[in-house]
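See structure below.
All protein chains of the complex are present and in place, except for one that has been dropped.
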Amino acid sequence: MSSIPSGDAADSPNARAEPAVDEEEPLLEVEGLRTEFHTDRGTVTAVDGVDLSLGAGEIVGLVGESGSGKSVLARSIMGLVDDPGEIADGDVRIRGESLVNTDESRLNELRGSTISMVFQDPMHSLNPTLSVGEQIAETVRLNQDVGESVSLPAEVKRKIFGAAENSEAWRRAIEMLEAVQIPEPAARAGDFPHEFSGGMRQRAMLAIALSCEPDLLIADEPTTALDVTIQAQILDELRELKDAFDTTILLITHNLAVVAETCDRVNVMYAGEIVERAPTETLFESPSHPYTQGLIASTPRVDNPEADLQPIPGSVPDGVGEQPPCKFAIRCPEAKPGCYEQIPHFRDVGDDHGVACLRRGPESEQL
Amino acid sequence: MSGANPTAPDGSTDNSEKAHNNPSSIAGGEVYPGAAPPERFRDDGHIAPRRTFRERLVVGLRNDRKALAGAVVVVGFVFTALLAPIIAPYDPNTTFTVMQDPATSSTTGDGEFFHLLGTDSYGHDVLSRIIYGAQVSLLVAAATVLFAFTIGTAIGVVAGYYGGWVDTVLMRYVDFQWAFPTLILAAGIIAFAGGLGVWNVIIAIGVAFIDDFARLVRGEVLSLREEEYVMSARAIGMSDTRIMAKEILPNAVAPIIVQVTLMIPLAILAEAGLSFLGLGVTPTTPTWGLMLSEGRQFLSQAWWISVFPGFAIMITVLAFNMFGDGLRDVFDVKEGEVSDR
Partner (left out) sequence: MKRYVAKRVLYALFVMWLVATVVFFGLRAIPGGPIRAMLGPEATPEAVEALRTDLGLDQPLYIQYVDWFTGLFVGDLGTSITTGQEITVLLSAAVPRTFSIAIVGVAVGLLLAIPAGIVSATRKHEPADYVATVAAFLGLSMPAFFIGILLAIVFGVQLGWLPIYGYTPVEEGAGPWFRSILLPGIAVGLPYAAIVMRMMRSSLLETMNEPYMTTARAKGVDSRVRLYKHAMQNALIPVITVAGIQVALILVGSVTVEIVFGINGIGRMLVDSILDRNYPVTQAVILLVAAIMVFTNLAVDILYTFIDPRIRYGGEQ
């Protein structure tokens, strides 16, 4: 029944002691992932031993502040981490196939078709010199067999003269634009990104990402750069598309409200580690980790606008040099001297609810 | 339970500025909400992990071999120019045997004289003339850049600070000047100023360089103004205004310093060009451009008359360019900001 191997990476604070809830084969498994960046100030461990698992058809949230490593985690999964960064340890598996040890050409095959990613900045994530339709059609051509060449000369020709309007790929592009509710899709497909508004650009990015019906969609802060009203629309969009295409979504954000609204399960990330995971309702009703509690306490609430905000003192560590076993202890109101001596392994505090804190759970240490 | 424990038990505080262990920057007061961490995980209250301006400059230059090499040659050039009478083997106007080959000796009535770089068509020792030529190049380049910098900065500051129609008018002039390539503008000014000579050359080239400085300084003034608004907004809250002045101001000045460093080689090239055309400083002063011009007719018989001064120009200009490029990298100025036309 346990489909996630229990941590033999005994030093990782995230080694799970309990089997996963999901009974089927997980779609995506991240195991003990560690991603490092070698800068001239030293080696920064942006992702430090993360375990994650996603099943089919769910929307899983990954919450953290800037500097928590969530974007690096997303890129590590997609294999987009370059010099001076590298994946130093651990594995990422999609349907059992390891992504960490494959070559670029296999990764290219999987990208767009099996795993897709939507990025944070719709203003700059679309190529200004290619029409929106072409950017979608290209994905279709690359990942599906529509009988059109993707050789270099063919692509350059398409760049200069535009795509053939009667081609299958172009037709699909228009369909996708319609699916993401862009008005007048056939006309708009020939437009360039600067002719789209921010919200429309993000929808276009969704169209690109979902055009080949990937099994997994990683959405890195998809709504951060957008107005609040548009944010709501995009989130609705995401849910509908998930249902329509049966895609699993990993939704990365720093915005708790987005998570509350959209996700089935949540992982809380701090300083490169997952510190708590729970179903959404559980997380908000009974947050366990002091960091999670601090995050929720520092969020302004509509239902209690006069409540004092309690910011968490200090700031996220920069990951250079020797790290204490619990990275949050220095900012934690419940820290005891023993918190600086032992690694807080993951433990259960409820149904499907795990936390990495020495002072929680039935095994809470004497400190 | 919440421990306020700013200094370690042994009373030491670590205030060094080296890259340090930063598990969490609880700035300044060092009040920990929970139990205090052991010494090795503690933060020393460092506010900005970024190095200070001066540190970046020194470290950046030390690591850039290209820039260092350039700096060394530049210093060598300056010393050569300043100490010319001492370094040069002979007086630049003394004549020996005409068109003597390099690395040979000429014999006249008074004895044997070695010419490392040969002699020219008048019999002057090429090496000595090159060394003295450095003086002219240095003088003209420095004066030119100073002139252009002064006037260009004045224009840029006025345009950026006052804005409005003053800005528009001044910038129209700058745009207009763009239509004239340096050498041609300089030649034109010399023509219309009615004659040759050092001062005319300095002014002519200097005027040609005004637009680059004006545009750059204006841009800096505009962005400084933005910073002021930001500063006053923040003054209500947290930041140390003094630190911002120590960081922002040097950063604004940085592109200007880079521009000055990169303009000097352009001035040297321009002066050489004018001399080559016969429009430069008076024909009797040995200048590198003039030497190239004099040697032009003798390419088949005495190639060294032109080639060695040419290499002198090349090495000096190259050195300034490498140094200036290194400076630009250190200050992190984008290539488009400083013009190296």
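Read from first to last, the chains carry the letters A and B; within each, the first residue is number 1.
Just so we're on the same page, contacts are C-beta pairs under 8 Å (C-beta built on N, C-alpha and C of every residue); 3 or more make two chains touch, one makes a residue touch a chain.
Only a predicted model underlies this, so the values are computations on that prediction, with no experimental measurement involved.
When you scan B:Ile190, B:Val217 or B:Leu327 for touch with the missing chain, the hit is B:Ile190. The chain not shown here is touched by just one of B:Pro38, B:Pro89 or B:Pro181, and that residue is B:Pro181.
Contact with the omitted chain, checked across A:Thr35, A:Ser53, A:Thr139 or A:Thr253, is made by A:Thr139.
Across the interface with the omitted chain, chain B contributes residues 172, 175-176, 178-184, 187-188, 190-194, 265, 269, 272-273, 276-279, 289, 292-293, 295-296, 299-300, 303, 306-307, 310, 313-315, 317-318, 321-322, 325, 335-336, 340-341. Listed for chain A, the residues touching the missing chain in the whole complex are 78, 80, 105, 107-113, 116-117, 119, 121, 124-130, 138-139, 142-143, 150, 152, 155-156, 158-159, 191-192, 194-197, 200, 205, 208.
We take it that only the chains that are shown with their structure count from here on.
Across the complex, chain A meets chain B through its residues 41-42, 313-318, 320-324, 327, 329-337, 339-340. Within the complex, the chain B residues that touch chain A are 2, 19-27, 31-35, 37-38, 40-41, 43, 49.
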